[in-house]
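Apart from one protein chain that is not included, each protein chain of the complex appears where it belongs.
Presenting subunit A:
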Amino acid sequence: MMRFLLLFSRQGKLRLQKWFTPIPEREKKKIVRDMTTMVLARKPRSCNFLHWKDLKIVYKRYASLYFCCGLDAEENELIALEMLHRYVELLDKYFGNVCELDIIFNFEKAYFILDEFLLGGEIQETSKQVVSRAIEASDMLQEAEIDNSDYDLELGWP
């Protein structure tokens, strides 16, 4: 099970944080601090897996943004790496060639996408199409609402 997912910039600025298990505020701050220092200190082309206490840390850098997650000890590191990748793909599909700025200014969208992809720290839907459709459906909703038209909500669902 994934315990947390953090997105932070090269400068160590947090762009998104998601905690899948209840963790006290102080502990969260410590984890964020430890993760940024640990991950940012890594040289390029080194191993993407780290250890932190009893957690496995898997991180990957996409352009200027680091994706970093903490996993239970029995999890498979490689698949977690692909999980991060799939999330990036989803973001990319949604924003159309995603960049850090998209995430900075539309972080709530990034959260929505994440919620359709992972739920409670486990992968919920692996199909890219299904996730995108779910997000699109919600966004259609937004437009429908703005237009005040009678949009059939059920249409959005696959």
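By definition in this document, contacts are C-beta pairs under 8 Å (C-beta built on N, C-alpha and C of every residue); 3 or more make two chains touch, one makes a residue touch a chain; residues count from 1.
Everything below uses one rule, namely that contacts and distances are computed from a predicted model.
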**Asked** When you check the chain that is not on display against UniProt, which of "Proteasome subunit beta", "Alkylglycerone-phosphate synthase", "glutathione transferase" or "AP-4 complex subunit epsilon-1 C-terminal domain-containing protein" does it turn out to be?
**Response** "AP-4 complex subunit epsilon-1 C-terminal domain-containing protein"
**Request:** Would you write out the residues of subunit A that touch the absent chain, in ascending order?
**Result:** 14-20, 22-23, 25, 29, 32, 43, 45-53, 62-65, 74, 76-79, 81-83, 85-86, 88-89, 92, 95-108, 111-112, 115, 119-120, 122-127, 129-130, 134, 137-138, 141-142, 145, 153-154, 156-158
